[in-house]
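Complex shown without one protein chain; remaining protein chains in place.
Letters A and B mark the chains in the order given here, with residues in each chain numbered from 1 onward.
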Amino acid sequence: MHAPVELADVAADVLARVRDRGPRVHCITNTVAQQYTANMLLAAGAIPSMTIAREEIVTFMAEADALLVNLGTFDAERRGAIEVALGAVDAARMPWVLDPVFIEASPGRAQFARDLLARGPSVVRLNPSEFAPLFGGDPAADAAMRVAKACGTVVALTGGTDLVTDGARRAAVANGHSLMGLVTAMGCASSALVCAALAVESDAWLAASSALAALGVAGEVAAQTARGPGSFAAAVIDAVHSLDRATLRARARVS
Amino acid sequence: MHAPVELADVAADVLARVRDRGPRVHCITNTVAQQYTANMLLAAGAIPSMTIAREEIVTFMAEADALLVNLGTFDAERRGAIEVALGAVDAARMPWVLDPVFIEASPGRAQFARDLLARGPSVVRLNPSEFAPLFGGDPAADAAMRVAKACGTVVALTGGTDLVTDGARRAAVANGHSLMGLVTAMGCASSALVCAALAVESDAWLAASSALAALGVAGEVAAQTARGPGSFAAAVIDAVHSLDRATLRARARVS
Partner (left out) sequence: MHAPVELADVAADVLARVRDRGPRVHCITNTVAQQYTANMLLAAGAIPSMTIAREEIVTFMAEADALLVNLGTFDAERRGAIEVALGAVDAARMPWVLDPVFIEASPGRAQFARDLLARGPSVVRLNPSEFAPLFGGDPAADAAMRVAKACGTVVALTGGTDLVTDGARRAAVANGHSLMGLVTAMGCASSALVCAALAVESDAWLAASSALAALGVAGEVAAQTARGPGSFAAAVIDAVHSLDRATLRARARVS
């Protein structure tokens, strides 16, 4: 397990590499989240692409460095796009993130998410309410470690404190701000940031922990000037853009 | 008819209940408005859901407290989703709001809106230009009272001064700011706020009047710091989030 200072430095390194390399992150995501997700990726230094047209996915994936599969809009077109995109992921051994949005509200979506889990995502980023329909059981740290190990994936369970585990290692990221829960697509955007980190860091556990620590710290910085959730949404983008090593070292609370 | 101070207090009560109970508002709305609508609901204390996948609507509606039907995107998928959602509304006797966006520009959309009107929405929230294609006649106060009575619905006709009537009672809400007309989806978001109010206030006329007064006051507060329509859009979200009884009492202009 990494000490706080160490992960802060890893996060700063990961962020520096994203800014330097500008990885392309292809996002199959919901219409509510597209704009905020794209702006989050751009602020971090990555390049978003978002097409879901089945006939185009292959050529877009050929230039992509990571894939985000977000189930927030669950239509036939996106399901088809996901299938094609995952074929490209398998062929290129590309990292990908599964974000099983709102599966607790829809048995069909939950079944689809379980099928995707079997395809081996690098990271599953989810909320506590999405844990049981995907993995079974309660969203406790021990259960998360067990399913991460069993599924061979990194589980990033976000909330008041984010838990990131690959089954062997475990990080608790205690950053963030309550206003983050009042901005639609903040969770979706955090999954996209994890994608950008995976594009430049092959250790998926470090990548996910770094991205979530960075976003949590950015949320705290943003809350210092925001007047409410509207200005906060923009301030988080600003804070991600200007986030530096000193701020990460001073603020990251990882154990 | 309520005096200004009374409606200000009712609005404060309604807002307090929304914040306390966190009602789920299911929104079948257009892609342009989804993000702003979701953020408006979150700022008010409600929980948005937005799926339009036909096979999922029933399970999402099972957890919803109110439904928004917005015609701003008018495609086969949404029309199918609306049909299924209204079945759930009928079964659960759930309040719902019809927002007949841009029906003046499309006869097919206008016909669809008239068919929906026959299904008995709790509230119709519309602009003056949408009045004639939906109800026939000019958007005057007397005509609005007549059609509200005839249709058994609350008509919320928004503009410089908002008119809210159930056929017997009538409120004129003279709040708001001209910048509200320069933010896309502001009307759509106001309909979503009416939905959130309906989820906690069974008197649809009070619910609609409260939501529109609250949003109008929030717009005035936002205009005090905004530098233009871009910063204003975020400032309205901020102002809804922090709106309190004292501000409502001081600013609500309802007759």
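Keep this in mind: contacts are C-beta pairs under 8 Å (C-beta built on N, C-alpha and C of every residue); 3 or more make two chains touch, one makes a residue touch a chain.
Note that the structure is a prediction, hence the values are computed from the model and not measured.
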Kindly state which of the options A:60, A:102 or A:205 is in contact with the chain not pictured.
-> A:60
Pick from B:80, B:120, B:159 or B:229: which residue touches the chain that isn't shown?
-> B:229
Footprint of the hidden chain on chain B, which residues?
-> 30-33, 35-36, 73-75, 102, 105-109, 181-185, 226-231, 233-234
Since one chain has been left out of the picture, which residues of chain A touch it in the full complex?
-> 31, 34-35, 38-39, 42-43, 48-53, 55-56, 59-60, 63, 77, 225, 233-242
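Criterion: only the chains that are shown with their structure count from here on.
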Chain A to chain B: how many Å between their CA centres?
-> 33
